[in-house]
Structure formats: C-alpha cells, structure tokens
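Removed: one protein chain of the complex. Kept in place: all other protein chains.
Each chain gets a letter, A, B, C and D, in the order it is written, and its residues are counted from 1.
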Amino acid sequence: MSTKSKRHVRYPIPRSRRRSTPGAPPGSIVVHEDALPSRMNVLAYGPDDVESAEDISLEAIPGLLKRWPVVWIDVTGLGTAAVIEGLGRIFRLHSLALEDVVNVHQRPKVEDYEDFTFIVCNMLNAEPALATEQFSIFVGERFVLTFQERPGDCFGALRERIRHGRGRLRKGGPDYLAYALIDTLVDNYFAPVERYGDLIEQLELLVVERANKSVVRQIHAARRDLFLLRKTIWAQREMLAALSRDAYVGFTETTQIFLRDCYDHTVQLLDMTETYRDFATNLFELYLSTVSNRMNEIMKVLTIIATIFMPLSVIASIFGMNFNTETSPWNMPELNWYLGYPFALLLMALVAAGMLVMFWRKGWLGGDR
Amino acid sequence: MSTKSKRHVRYPIPRSRRRSTPGAPPGSIVVHEDALPSRMNVLAYGPDDVESAEDISLEAIPGLLKRWPVVWIDVTGLGTAAVIEGLGRIFRLHSLALEDVVNVHQRPKVEDYEDFTFIVCNMLNAEPALATEQFSIFVGERFVLTFQERPGDCFGALRERIRHGRGRLRKGGPDYLAYALIDTLVDNYFAPVERYGDLIEQLELLVVERANKSVVRQIHAARRDLFLLRKTIWAQREMLAALSRDAYVGFTETTQIFLRDCYDHTVQLLDMTETYRDFATNLFELYLSTVSNRMNEIMKVLTIIATIFMPLSVIASIFGMNFNTETSPWNMPELNWYLGYPFALLLMALVAAGMLVMFWRKGWLGGDR
Amino acid sequence: MSTKSKRHVRYPIPRSRRRSTPGAPPGSIVVHEDALPSRMNVLAYGPDDVESAEDISLEAIPGLLKRWPVVWIDVTGLGTAAVIEGLGRIFRLHSLALEDVVNVHQRPKVEDYEDFTFIVCNMLNAEPALATEQFSIFVGERFVLTFQERPGDCFGALRERIRHGRGRLRKGGPDYLAYALIDTLVDNYFAPVERYGDLIEQLELLVVERANKSVVRQIHAARRDLFLLRKTIWAQREMLAALSRDAYVGFTETTQIFLRDCYDHTVQLLDMTETYRDFATNLFELYLSTVSNRMNEIMKVLTIIATIFMPLSVIASIFGMNFNTETSPWNMPELNWYLGYPFALLLMALVAAGMLVMFWRKGWLGGDR
Amino acid sequence: MSTKSKRHVRYPIPRSRRRSTPGAPPGSIVVHEDALPSRMNVLAYGPDDVESAEDISLEAIPGLLKRWPVVWIDVTGLGTAAVIEGLGRIFRLHSLALEDVVNVHQRPKVEDYEDFTFIVCNMLNAEPALATEQFSIFVGERFVLTFQERPGDCFGALRERIRHGRGRLRKGGPDYLAYALIDTLVDNYFAPVERYGDLIEQLELLVVERANKSVVRQIHAARRDLFLLRKTIWAQREMLAALSRDAYVGFTETTQIFLRDCYDHTVQLLDMTETYRDFATNLFELYLSTVSNRMNEIMKVLTIIATIFMPLSVIASIFGMNFNTETSPWNMPELNWYLGYPFALLLMALVAAGMLVMFWRKGWLGGDR
Partner (left out) sequence: MSTKSKRHVRYPIPRSRRRSTPGAPPGSIVVHEDALPSRMNVLAYGPDDVESAEDISLEAIPGLLKRWPVVWIDVTGLGTAAVIEGLGRIFRLHSLALEDVVNVHQRPKVEDYEDFTFIVCNMLNAEPALATEQFSIFVGERFVLTFQERPGDCFGALRERIRHGRGRLRKGGPDYLAYALIDTLVDNYFAPVERYGDLIEQLELLVVERANKSVVRQIHAARRDLFLLRKTIWAQREMLAALSRDAYVGFTETTQIFLRDCYDHTVQLLDMTETYRDFATNLFELYLSTVSNRMNEIMKVLTIIATIFMPLSVIASIFGMNFNTETSPWNMPELNWYLGYPFALLLMALVAAGMLVMFWRKGWLGGDR
C-alpha cells in the first residue's frame, strides 16, 4: 500500500498570494526571498530562420525585437527584481500584471491590456511530486514573454519543433506560439488526472475485498486532490473560453479556432475530474456500508457464541450447586441418577442444537455474501 | 444474483483522448496502434435511384460525388492513416476535426466549419458489453461522411429504408440523412437505459427482503453506470440543442424540426437517467437503514439472552459456593432445606420470567415489522 | 399500517416512449397493441347555442367546422390508426406531433406549428391508483382537438358549464377552452399532492413513537413518489410559462392572463412537492437518528446487566473453588467463617450497588427522553 | 425542555389554496365557510388633514375617494362575498385578483393590471403561535386597498404616524403607504427569525452536553420551520425585487428607492435563515457524531468489563472443578497446596491487571474528551 500512496503524491492545499503587508501600495514588485534568481532564455524565429540563446541580458532584447517577427523570452526564476522591472520597462507592462507575476498562486485568468494580453496558467509538475507552478504569459505584437517559477518544464518537444521548423509554428505569429504553450500545458494534465482514474478502480476493488483504514485514507486523499485539480482546471477552462471567444490584443481568429480545440480539452479534463470525484464519493459511501456490514457480521458471531454458551453455562452451574441430596428426595436427585451425567450433557447438546437451528432459520449462519 | 450482474454489464470508466505526447503539433493525424484498418462503404442515392458498394477506394469518390445528390461514405476502423488523410483532402476537412476523429473518446459536440458541419456522437453498443463507440459525422453540401471505430452498427434498418426508397429519406438531403443517423443512435439508448429502471425495481425488492453485500454492490454499480450514461446523454443533448437551434452548413429548417424532436428524446432519456439515479441513491440510504435495523435486531437478541442467563448463572453459582454449613447456621442454610433445590429453580424461573416481561413491555419481543 | 399504504398507492416509475424499433422512420404513426380503440366525441358551441354528439365519424367533422365557431373533438383511446390519421389529414397536423400523440409518456410541452399549437399535458388519475395519463391538445383557429388514453376524465363539470352556458366559456374562443382544460388538469393535482402532506405529518408522529421498518419504507415511497410528481409538475410549469409568455397560434393576450394564473398554480404545486420532499428527507434522517438512539439504549441495557452480573458471577465462582481448607489456614478460610455466606452475599450486593451508582452518575439509568 | 419547545411553536406545513372543485370557473369569488365576516376600516388623508372611520359601508367609499388624495381601506375578514364583490366593482378589480384574495395561501407576488397593482404578502404573526396570514394590497392612483384574514395586525405604530402626521407618510402618495405597509411586514420578521438564532446557539450547547432525543427533535423542528420561513421570505424578496425594479401602476421612482432598502432587508432575512438552516444541519451531524461517540464509550465499558471478568470467571471455575485429587498427583494438585488459594487470587489479580494495562495502552481508559 505504501508504494501506492507514494506514487500518488498529495496535491498540496493552495495558499494565498503573499503580498508583503496589508496596506502596501498596489502594483509594487516585491520579489519573494525564497524565489530563485531570474534567467532569460530567448528563442526568436521567422518562417525561414531561428535564433536561440540562453541567459541573455536585458540589453540584447531591443535588437532581437527588431530582427525577428516572433521573439519568445522565457524567464525562469522570479527572484531578480531588476530583470522583471527591466522587462516591464522594455515591453511597457502594467505594474499590476507584473505584481501578479511575482505573487504566484494566482488563479488562471486572461487580462486585456492596451498593448498586450496577459495570461496566467497553472503548469502541473508530476515530478518530484504533483504540484502546480504558475506560468505567466504576455503576448504582444511581436513577442511572447513567459515567466516560470523554476527551471524545468514540459516545452522540450515544442522548442524542438520551432528549431527544426516542423509544423505550423514557424509560420504562425506570437499568438500561435502562446496557443502552443497553453495546449502543451493542458495536455500535460491528462496523464496525472488519468492516474486518479486508475487509483479509483484499484480502490474500488480494495473496498470490496478488505475495507480498512488505509483505504479510507486513500479515498479521502483522492477526493481532496481531485477537488483541487478540478478548481485549477475550471479556472483554466474559463480563461480559455474567454480567450477563444472574445477579441484580445495579438490573437487572430485562426488561432482562436485552435484555442477552441484546447478549450474542448479542458472541458474533457473537467469531465474526468468530476466523474472521478463522484466515484470517490460513492466509494466512500460503499466503504461505510462495508464497515456497517462487517460490524453486523462481528455482532452476529458474538451473539451466536453468547446465545449458545450462556445457557450451557447455566445448566452446568445448576448441576454444580451444592444442595444436600441427603436432606430430601427433592434436592438434586439428578446427581444420583444412573445416567445423570449423560443426561446433563445431552440436555446441553439439545439446547446448543436448538439455538443453532434458530440462527440457521434467521439466516445468520453462512455469512453475508 | 450472478446471472443478473452479468446481464447488466458495467459501463466502463471513460478515459481521455490519447494524443501521442504533450507538445505534439495539434492537428496531426496519428492513428492508434490498436485501431482497426479502415474500410469505406458507400451508399449514394437520389430520389429515384440508389447505388451501394462495399470497400471502395479513394479514387472512386469524386465520380460518385458528381453522379449522385447524396453520397454517404461510411468508414469503419480508424487505423489506416492514408484513407483518413485522403478523405481529408477530397472533402477539404480541417485537420483539427480529423484529429478528433482518430482520437476517440471525444465528448459529443457539433462544430461549424466553413464547408461542412462536424458532429461527434456516442453510439451505445449493448453487445457484447455495454460500451460507447465514437461516431463522427461530416455533413456537406452533397455528402455525409461517417466514421466508426468497429464494424457492426445499428443502422441496418436505415440502410434498408434507403435501398427500398421507403419514407422521406430518398427525397431528403444529406442533412436529413444525418438526422436519421443521429435519431437512430438516440433511439438505441432507450432499451439499455430502461433496463436500469428494471434493475432498480428488482433491487428495491431485494433491499427490503435481504439486504446483503451483493445488493449494495449492485446499487453502487448502477449509480456509477447511470452517472456515466447521464454525462454522455447530456453532451448529446447539448449537441442536438445547438444543431436544432443555430444555423449550420447544410442543415435546412425543415430538418431542424425533426432534430427538435430528436432533442426531445434526449431530454426524455436524461429525465429517465436522473430519475433512476435519484432512486438508486435513495435505495442506498434505504439499504443503510435496513442494515442499522438489522443490527438493532441482533443486539436485541444478544441483550435478551445475556439479560436472562447472566442472573441465572449468578444464582446457580451462588448455590455452588462451598461455605461450610456446619460452621454456622448462617452459612447457606438453603442447601439443607427440604425444598432447597426446587426453591432455587423457582427463583431462576421467576427471574427469567421477570426479564421477559420487561422486554415484552419494551416491545423488544416479536421482532420489528 | 397496511390500510395506510394501500390508500397511498405508489406512483409508478416512468417508462420511455415506445417507438417500434430504433431506425424506424420518424413521424410514422404506429398504434400500440394494448391501446384502446379510438372514439370521437364532439362538443361544438358558439355564444348562443351548443351541439354535442358521441362517437361521431370522420365525415361529420368538416360540417361541424363550418357551422360552429368552436369545435372540441375529444378522442378517447389511441388504438385506431385510421381515426388518428384521418384527423391528421382533416386538420393538417404534422406527423411528428401525431407520433407524439400515440407514443404516450411524453414530457409535458408546447410546440408551435404553422397552423396550430400542440400541447402535451399529464392528467393525474387518483382512481383506481395514482397514475398519470397523457393528454394531448391541438388548438387551431376554430377547433380544439384532444386525445386521451382511456375514457373517464375530470372534465365533467367543464362540459356542464359549456352546455349550460355558464361562465365565460361559450363567449371565449378555442384558446379559452384549452386554458379551461389545462386549468382543470392542474387543479386536479392539488388533492393528491396534499395527501402527501398529510402522510408526512402522520409519518413524523410515527417516527418519534415507534420507528420501525414499515415507517422507513413509507418514507422511502413518499420521497420517490414526490420526486416523480415534482418532475411532472415541473415540465407542466415550463409548458405553461412558455404558453403564457410567448405568442402561439390561436392564443390571445386575454387568455394569456388566465394562463398566467394557471402558471401560478403550478408554481404553488411545485413549492408544495419540494417542501414535502425536503420534509421526507429530514424525516429519514430523523429516523436514522432514532434508530441510533435506540441502539444506544439497547447497548446500555446490555452493558448495565453485564457489568453488574459478571463481577457477581466471579465472586460466586471464587467461593465455589475447591481449595482444601484443611491443608493450610490460607486456603479459603472464609468458607469456615461464622458469617462467611452473609459476607459473600453482602460483598455481591455492594459490588452491584457500586455499579448502579456508577451508571446513575453517568446518567445511563432512567432512559433517554 | 418542554417550556422551550412551547416558546418556539411550530411553523405549520403550508396547504394549498382551496378552490371549491377542479373544473369550477376561474375568477369566481367563493368565500370560505370558516372565513370571518368582512369589516372595512378607512384611513383617508392628505398633507394637512386626516379622517378615519371604522366599519364603514360600501356606499361611503366614492365620497371618500373624491375628498381625499389617499384613501386606505383596510378589510379584515374574508367571509362576506358582497363586500368583496362590491369593492371589486367600485375599484374595477380583475376577478382573478379577487379570487387570489379569498383563496388565501398564495405565494407572495406582485401583478400588474391596467388600473392598479396587486401585491400579495405574508404577515408573520408570532402570537398566539408562529403563523403567516395572507395580506393582499391593491394600489391605485388614489387608493390603497388591503385585505387581511383576521383582525389584529402590526400596523398600530404606522396608523399613529399617519394620524399625527409624523414622518413623510402624509406627504407621500398611495405607493408610499404601500411601501410603509410592506416595510412594517418585513421588519416584523426579524424578531422571530432571530429567535431561531438563539435557539440554535442553545441547542449547540445541549448537543455537546447531553445529546438526547429531545434535542434532535428540536433540531428537526428548527430545520423544518426555517425551511418554511425561507420559502416565504424568498417569495417576498422576489416580489420586492420586481416592485423596486420594474414600472408598476402608481409607483414612483422615489418610492422605489425606499423599496430597494426594503428589498435589502429581505435579503438580510434570507441570509439569516440560510445561515441558521446550515447551522441546524451541521448541528444534526454533530448530534449524530456525538451519539456514535457515546456508543463507542458504552461499548468500551462493556468490553473492558467483559474482558476483565470473563478470564477471572474461567480461572475460578477451573479451581471449582471436582477432579479427584486422590486418584492421581496430576489431578488439581493446586487444591492441596499450602498457598493454593492465595495463588489463585494472585493469578486473577495479575490477569485483571494485565487487561487493564492493555486497555490503558490502547487509550481506552480515561474516557473521550
């Protein structure tokens, strides 16, 4: 069991955004002390060529923006205020949006600013433990600017596709890149969500076989995790619904058709989490009924044993009384009968048999199938 | 019981669409390894004549499209990428739609493209086990293109009607054929759904008669299956609501009146599944109360037995004590009474009778009706 | 109890419409084998005069339509295809509507056709058992055409009012007649629904007095019936909302004011069924808590008895041991004491009294009020 | 406890309107036999003066309407058809509205007629028992006509304000008077609703202290009453929302600002009833868990007692066996040991101590806090 519960690591309870103190001025970018230092990687491309560089400086950006139709700057680590503020100046980002970038644990959302569209997603990391990471995307005329909390993401295949010019990516604009990023994030949810489906099927077998505390704790954990997953996916769905329906800076109608497809996937994910959650709840009720049944069985055993042996005990005790048989012929004459002892044993056997017949008639013998 | 649970085969937990890997380019048609090879059957007709052929090749299609007002190409098996891509080229289908065709387990939906309408339905197969199969329909100006996962469907009667020119079918356009297909699919749900109604009536009797584990497991399975059926029918209803209300390529208003009727049927199906689900939940609660009642009865038996025999046991043990009657007249003089033993037995009988009277007064005797 | 459960006959689980086979052409009128033969009664009237006839033939209808401003043809029995198809031809009814007439178990609804309005209602029959019957109404410029499954309905008083020219009926058009029919159907629900209110009040008393299996089964049945009643009334409400709000062929605004009143009545009915259902659910929970309480009481009795008599039994058994008092002065000297036996009895009495004091302190004596 | 349950008298289950028989013509005014005879009181006023009279006749009304800008006719008792019909003629009221006046138990609502606005409210009477009474209001250009079932209402202070010209009332029109009436009715709900808040706080303490049947019955009653109160307030809220938002005959925008305030109060009432209901439900669950806990405690006592004394009983019985010590040295040599009896008692003490240690380790001793 322990291996299982390790594989299905808990999805953590969400905490709130952590702004320094209530009353602090809004829109102030205060990086968190435990945030990693920020590094910028760039992947700039047009239909014909591509340029990529790691760990670039702020000064390199304006040049890139001039040379390439699409510039993707990927910032990992939210700990260097200078970098984030610098990007804010270069791309003229609103301070409230930047505040949302550094105060992670935002709900997924899309916001419409004058020059750019600001999107917040949740990236689901399965390793080392199931946890979400905030992934913020700014989409402008010629750029895509993304922020993630830690290095390591699920965009390896995507980067390869850009570098090797496979698929539509190189021909598309920044909006298509943003779509491709979101689509990858959403696709990344399927495997972990499905694992809960498997878990529930296993638990259903366990509940029927041996309903113990470990099972109920696993069901409880699954319900809890699915509840949290559902909330995240729900917000993501809302975001995609808005993005595929309304007009946003930098998004073309062609890309919106693709976003609609992506929206369909979140609906499917939502469907799955709801189904699994409903099943987990039913499993819990099944568990309770199994416990009740077992209690019934235990009580039956106790009752059968007590009902058989208590009368026997009384009979034996009666013949163990010390009435003086010599005082009168009424005092325990059985003790002196020739077949007194066999008679007593037979009496006990008859009582026990009678009780057994009674229980057999009640259907208490033979267990509960 | 076992025969029953075999007849009501489980409706399987839904899995997600299975796209190769997260990050793969959208709209790429990757057939699944376990998919069957694709075969195309055609049924082309006009008001006056009909032509049908099995296992045709892609080259034959353009000719058919020229000759006939309505061409129905029915593809069984989603395993041959060449066939699916070829159809995509001939009918100029969007790659996202084709991706949805091969990645089965889509929710029922209708999508509006420029040249055609794309509909995803669920076909319910009762044999060999209750399971759904994705049925995809493309409706264009002069064609209906359908995809099913496996050979074998419920359209036998429909094909006969076309071949023999019965009913409106031959006079209708592709939209009327699409309606007839969907209507048949929906009608196919009624028998399986009703079977759950029968099952619940049987279970209601069983719960009252003998509430055992098998019953609770069957109720649990019924709730689960009805939940899944309801989800499928719900999505189908949404799809039909859109199709009968909004304008879609190739659909006329006359056909929309028929689709409204079909929509009514899904509402009725939904109603039935909801009713059955509510009843199954109530049954579960009835079961729990029955178990509680039974526990009460068991405890009553135990308590009655213990309450009667424990005092008897004490009385008998008292008269079995070995106090020396010769030391003093206070030491167990009863042992030497002339009627000591009958007195002891009478005392026991009185105690037992008193207890029985008490239980009779409490209404514990006579069982629970 | 049995008389009660007979008076409140079960409301049956709804079955689906029964169209011959999936794949049959839509709009085909296939009468059911167990349907009664169709008979047509007519009641034709104007402000000044009235004409009524029973069991008329199709040929008589055109004449009636010419002579009278309002012709009400009431068809009882849905078993004669010729009659139904004949009416369809005369009044130019859409085949889908006629199909809904013969395939009973439709949800209440209103449908808007070019020449007429088609309304489906549920008629609640209290005798011989609580059951609904489909009542279909076609309202046109000069006619009202109604279909019921069986002879016998609740419109006796209404027919009298027409014949004797009482009230507005003779002055109103076909729409006012349709309103009067629906209003009568809705009013007919009040008495049966209220009976559930009475039942629940009785059950509430029973739950508190003696919560046995019969009570829980009656609560279960009431919940189930109210659920079904609520669904029927809900659909009827939707239908009346549409009819009193939107424009339908043949319905004037004056009549819509009356329909709004009728709509209010269904809202009130809905309110009552929801209230009763909520109460039934609470009753069920009250029942469960009562069972738990009773179990507690039973366990208390058992525990009190066991706790008192087990120590007594041990004490008596100790003094029944056979240690040889002659071997040593340490071996059961009590047996030879002058007051050994009274001492033993006193010891037992003290133990029993101590236990009783403990239970009294715990508040276990005196029962649970 | 009994004094409490008397103070919080039950809120009665609602019954339906009672129209004579289904099929009776709509809009017919049939007074109920148990209705009190109707009496009319009048309070007519302008900014400068006021005139009031009790038990006036129908003939006096036209004169009043000519002389005064605002005439409030308050009818108590709905048993005199002549009065009600007479008023209907004088003020040209629609027969459906008058039918709603006499068929009490209507849901609160507002209806828009050509010449007047018709409002139905519920008046909550706390004395002698918590019950609602229908209060119907007609508001026209120059009149307010109200109907109540019984004499005695909560408008004493309001009448004083009119008579003494305090506040805005004398300067306002009929709509402001209607607002003042409704506002008073709504304010009248606060005290009874708050009493349920107090009740729930008391019950919460009782549940923790001693969870007995009386507590559960009070919780059950509170849930039921709050459910009914909530329904009434909900309908009242809907009515006020419509009245403060839409245009109604005789209502000015200035008065609608006041009605919005009144609407806020019903929202607050609704909030309170929902909060209390949720708390009552939680209390019920707390009660159930308390009962379970107590059962656990009882079972622990039983198990501890049985587990300690059963082995003792067996030990004592063993040394009470009658094997012949003279036959062989293997037969119960303990009986002849010098310290046989002390050894047996010690053995028992050790067994009992061992069991106690085991229970102490399991944490069963010391009760459950």
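The definition used in the following text is that a contact is a pair of C-beta atoms (placed from the backbone, for glycine too) under 8 Å apart; a residue touches a chain by one contact, two chains touch by 3 or more.
Treat the numbers as computed from the prediction; the structure is a model and nothing was measured.
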Filtering D:V83, D:A97 or D:A306 for touch with the omitted chain leaves D:A306
So which of A:L205, A:M295 or A:A353 would be touching the chain we can't see? A:M295
Sites on chain D contacted by the missing partner chain, in the whole complex: 154-158, 161, 166-169, 180, 183-184, 187-188, 190, 193-194, 197, 200-201, 208, 257-258, 261-262, 264-265, 267-269, 271-272, 275, 278-279, 282, 285-286, 288-290, 292-293, 295-296, 299-300, 302-303, 306-307, 310-311, 313-314, 317-318, 320-324, 327-328, 330-332, 363-364, 368-369
It is residues of chain A that touch the chain not shown, namely 13-17, 19, 21-28, 94, 96, 105-107, 109, 210, 212-214, 216-217, 220, 223-224, 227-228, 231, 284, 287-288, 291-292, 294-295, 298-299, 301-302, 305-306, 309-310, 312-313, 316-317, 319-322, 325, 332, 334-342, 344-345, 348
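In this text, only the chains that are shown with their structure count from here on.
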Quick check on chain B: which residues sit in contact with 2+ other chains? 288, 292, 295, 299, 302, 306, 310, 313, 317, 320-322, 332
Looking at which chains touch, is this a line, ring, star, complete or other? line
For this structure, give each pair of chains that are touching. A-B, B-C, C-D
